[in-house]
Structures are given as C-alpha cells and as structure tokens.
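Below you'll find the structure, written out as structure tokens, and then a few comments.
Note that one protein chain is taken out, while the other chains of the complex remain in position.
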Amino acid sequence: MEKVLLKNIENPNSADIAEYMSVGGYQSLGKALGRNPKDIIDEVKKAGLRGRGGAGFPVAMKWTFASGDPKTPKYLLCNADEGEPGTFKDRPILEKNPHMLIEGMAISGYALGAEYGYIYLRGEYPAAKHILEKAIKQAYDKGFLGDNILSKGVKFHLAVHQGAGAYICGEETALIESLEGDKGQPRIKPPFPVNVGVFAKPTVVNNVETLANLPYLIEIGGETYSKIGSPDCPGPKIYCVSGHVEKPGVYELPMGTNLKDIIYTHCGGIKGGKKLKAVIPGGISTPVLPPDKIDCQMDFVNMPKHGSMLGSGAVIVMDESVCLVKVCYRALKFFEHESCGKCTPCREGTGWLRSILGRIEAGQGQEGDVDLLLSVAGNMIGKTFCPLGDGAASVVQNFIKHFRPEFEEHIRAKACMAQG
Amino acid sequence: MDIKDIMFSQAAIKEIEEIRAKYPTARAALLPALYVAQREFGWLSPEAYEAVSEILGVPKAIARGVGTFYAMYKNRPMGRNVVQLCTNVSCMILGAERLVDFLKNKYGLEPGGTTPDNRFSLVIMECIGACGTAPAMLINDDFYENLTEKYIDEILEKYR
Partner (left out) sequence: MITVNINGKEIKLEKAVTVLEAARSAGIKIPTLCWHEQLEKYGGCRLCLVEVEKMPRLQTACTLMVTDGMAVRTETEAIADVRRGILEFLLINHPLDCPYCDKAGECELQDLVEKYGPTTGRFKEKKRRVTENLQDPVIVRNMERCVMCTRCVRMCEGVQGASAIGVIDRGGHSHIEPFSGNRYNCEYCGNCVSVCPVGAIMSRLHRHSYRPWQVKENIETVCPYCAVGCTVIAQVRDDVIKRVVPRIGSPVNNGMLCSRGRFGYEFVGDPERLTSPMVRKNGVLEETTWEEAIGLVAKKLAEIKDRNGGDAIAGIASPRCTNEDNYVFQKFMRAVIGTNNIDSTARMGYAGAQAFIENIFGQGATGNIISGLSNSDTVLVAGGDPTTINPILGLQIRACSRKGGNVLTIGHVRGLRNFSPVELTPGGGRETALLERIVSELVSRKGLPGSNTILESRIKTVVDAAGAGKADVSEKDYPDFIGKLTASGTPAVVIGKDLLQSAGSGYKLFLLCAINYLINGRLYLLSDHANEQGMLDMGCAPDLLPGYRPVGYAEFRKRYENAWKTKISERPGLNIFEMIEAAGKGDLKAMYVMGENTVFNLPDGANVEASMRKLEFLVVQDLFLTETARLADVVLPALGWGEKDGTFTNMERRIQRVRKTVNRAGMEDWRIIAEISKNMSFGMNYAGSEAVFEEITKISPLHRDLTYDEIAAGNVIYPYKGEPLRGAVGEIPLNKPETASDGKITLGIDRVLFHSGTLSRKSPALVKMYSESVARMDPGTAGALSLKDGDMVRISSKSHSIELRLSVDGEVEPSVVLVPNIFEGKGALSLAGNILDPVLKAPAVCATEVTVESVGKVSS
C-alpha cells in the first residue's frame, strides 16, 4: 500500500509548504471548500473514519454533535499530547508532515463550523513546536488559514498551545482544562465538549493522526476510503513498534494488520533471535498479551475479542530477558507519577500498587502480596473518575492474569528469575 | 516598583502580553507565560510566579498550583543544561537504567540532582515519544536517540 500519512517523509524538506504542495498538498482543502460543510461530514461518515486517539470514536458523529450546537464560536482542538508510553506515531506527522495536519484541520474546521483551532502539543516535543509554528505561518501566508481562506470567505485560525508534561492532558477534558490555563484534571461529563468545551463553547477534540487522514479521505472520497483495511474501522493506520524487534519504528499499514505479521514480517522478528515473552499491543495502558495470544487483527473491533485493545497502536515487544514484575512496577510508577490526583482510588491506589510491586521487585515481597495487588486493583477498577485509574489497575490485573507464576516466584525466591 | 518590572525584561513582558492576545481569556495564557518565566530565570521561583500573576491578573496561588502540576516546569533551580532521560518501559528494556547508573558514576549526576559545577541537572522522564529509537533523552530542547554510554559522553561534551 502506498504511504498516505507518512508520504514523502524521507524527503528532508517534507515539512516545507512548497514540498507538500508539490505532491498535491492543499488540493483537498480547495475541493472541500467547494462543497457544503454537511457534505464533508457525510463523506467522513461514508468513509467510516474512527478516531485514532485510542478510543476509536466515529469522527462524523462527534462532528455532527458539535456542528449542531447553536453556540458560537466553535473550536477544533488537535490532540497532539501523545503521552501513552510506547507511542510515537503522531510525532512523524507533526515533525515531517505538519501541513497534512494543518490541511486536515482546516477541512474539519470548515466542516463543523469551527473558526478557531489549537494544536495542543505535548511539552516534550519542542522541535515539533517550531516546525508547526513555521508551517502555520506558511499556511497563513498562502491563504490556507485566516479570515478568508482561499478567498472563499471561510475563516479558520490556528495556533499551537504547548503542554508542559502531563499524560492526563491527553484525555480530552483535561486537555481543555489545560488549554484554559488550569491543571489538567478531567471534567465531569456531561456536558460533553461537543456542547460545552473550551471557553464553554462547542469543541471537537481529534487526534493528530485522525485529522491527518482528512486530506486523503477527501481526495479519494469516502466510498473508496472505506475499502482500506478493516471494514469496521477502515483506513491507513500508523503502528509504532518498540522494544525487542529487529527493526523498531513506525509502520503505516492498513488498519487491521495482524499483530504477529507486524512483529515478524514488518519488524523482522525478535531481536537477536531470542524468545518472545510478552507484547503490549496498544500502549502501556492496554492489556499485555502472552506470545500465544498475538495472532490477532490490530483494530478497534478485533483486539477486545483477544483480551486487549488497539489503543494508540503502540506495540511494545519484550523478549525472554525481561522481568515482567519490573515492567509492571515501572508501568505503575508511570501511573503514580501521572495520576492527576483528583479522585481517591487513582491518587491513593496507584501509589499503593507501585509500592507493593516495588517491594516484590526488590525481593521483599510477602506472602499474599499478589492477592493484595488484585484486591487493591479491584478497589480501583470502575470507581475512578477517568480511564487513567482504570488503566493503571488493569495493567496490574492483566500482568498477573497472564504471568502470575513469575510474580509468585519473585516473592518466593526474593529475586528475579528472568534477570538471574 | 511592581514585581514584574523587577523580574522581567520589558521584552519578556511584551512577549507575555502578545501571548495573552492569542486567547479569549487571560487565564489561558498562563501555561505559555510560565514557559517564558522559566526561560528567563531557569526555574519558577516564587517571585517568578508573582510576576506572571501580576501581568496576567491570575492569582499567584493559582499560578503556582498550575506550575507545580506539570512536570516540565521546574520549581527549583536547575543546572545550565537539563538532561531529560526517559526510563519508561521501552527505554528501560533497552538499557535506560544502565545509563542512569552511568550518569551517576561518571558525572556524579543523580536523578533530580545537579552537578556541583551547575553544568547539568538530571530529570528522569516518562515516555518522550522516541521509543522506536530507545533509549532516548532530551537535553534542553534537543532529542538524542539510540543512546549508549559512549554516545552520551560525546553528547555531553557539547554542553558547557
């Protein structure tokens, strides 16, 4: 399959507007502005485009809600917070193909009647900030952004807002809080952002990759687009693979590519010919899979059937040398660090889980600690304010579900067997 | 004399006022304004918070609450160069912890610490989105990937 989202990225100047336009860039915007906004939404609906931020929410549905709310102005926010550990799929778009994102945002802005857009960019991507700001300026100069886009009387303004290091700001309501100058703590829903979002106005939040799909979608039409990859969630998808594979990196493949193929065909198999021990398929919050469970289609519909989730499509591959207690401990350290502190079970539970795992990892585990972990995780799951706390608890549950003997061995032997 | 005039250059005040104009509320300019303050002083001192608070009309306790929520704002003085090393899972399984030990043993750089000559501070990071080229780090605003001990030596050489 030809590359769509990662098109032209080998070109060292791919971020420049001239290069982007030389390969057909911004033509879809012109095309879109020639149609009425509702048509664009219909096209996206026909395409069956689902959000790439992790939850796989149908894009057209979200847009319809927001465009139907009479309040103005409306806002379009691009979620470029990419904080899920293992994930680095948006970064190449932001750094190499910023105009594809900008064009996608201008199209969506037009479709849903939003006049203002912000790219909420994680603080850890300083290079991307400069690249985006430069690209935005170029787009303004060429009339792709501004008060009168392509002289069609369409208004859309765009700016970058830099986050400052908080994973929770990837959650859309926390992102909105953060954009408003507050702590990134999730808001009560309802009201949903599509009705009461940033500055209390209707707001659509979409992931970078989602928005970057739009120029292509408009170019080939919804009908054709819907034929790519999985029928239930079509389109190209960027998988980002890290850990113990021969060729880690980003792979743009049709949605629904088999996980095993990704690891063994595209990434060249396990590094150094070692034995595979575990795979986290969609970023650290998604349930870990043992080697015998990785023959599955990587999309939003099929992964849950195999006991995991597509998440951000961030595949972390671990070979036999890895201590899974340690990985689990490190994951919980992450969640403890990133818990926003708003709700009791997550604020207190992540730290408690981390400390139990810490003592097991350090060879000071006690009889009953595994059950204690499950009990504490059970007291969190389903009781937290937002999915972050659930994610933390489910990581513990799933590591124990598939690898309980390793945890118990760790406690008994007071040392790590994997690492000797 | 207002604290903002003591703390900030007129250029920085102007920069914050320009940022302010990009948003419908003053409060929304808080995060970028704190970045400006941090760039000006290296860290967010109580006076820096007061100055930002004064320019934007955001209460200082709120500014400090926000500034301490986010990991990338520094609430204590930092060395001239901030080494931000990722140790999250993908980096960890590819040896990030060894690199932490290396920085400690060779440079006396502890996580959260600063070298006595104030040249480096070390901050342990969560995922910085370079997992495919792990282990990775940022020094100030620059990415470095596929790190090894030897490579780190070379990189640190460049920062004075």
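We call the chains A and B, going by the order they appear; numbering starts again at 1 in every chain.
As a working rule, a residue touches a chain if its C-beta (ideal position, glycine included) is under 8 Å from a C-beta of that chain, and two chains touch if they have at least 3 such contacts.
All values reported here derive from a predicted model rather than from experimental measurement.
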Displayed chains contacted by the hidden chain, counting the whole assembly: A, B
Among A:195, A:224, A:355 or A:397, the residue in touch with the chain that has been omitted: A:355
Contact residue for the chain not shown (choose from A:160, A:263 or A:340): A:340
Selected from B:9, B:68 or B:118 as touching the chain missing from the view: B:68
Sites on subunit A contacted by the missing partner chain, in the whole complex: 166, 183, 188, 190, 336-345, 347-352, 355, 366, 372, 375, 378-379, 382-385
Residue numbers in subunit B that touch the chain omitted from display: 1-2, 26, 46, 49, 57-62, 64-65, 68-69
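Keep in mind that, in the parts below, only the chains that are shown with their structure count from here on.
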Chain centre separation (subunit A, subunit B; CA means) in Å: 24
Sites on subunit B touched by subunit A in the complex: 22, 24-32, 34-35, 58, 65-66, 69-73, 84, 87-90, 92-94, 125-134, 138, 141-143
Residues of subunit A touching subunit B in the complex: 82-88, 90-91, 122-127, 159, 161-167, 178-184, 199, 240-244, 248-250, 280, 284, 314, 316, 318, 322, 326-327, 330-331, 334, 337-338, 340
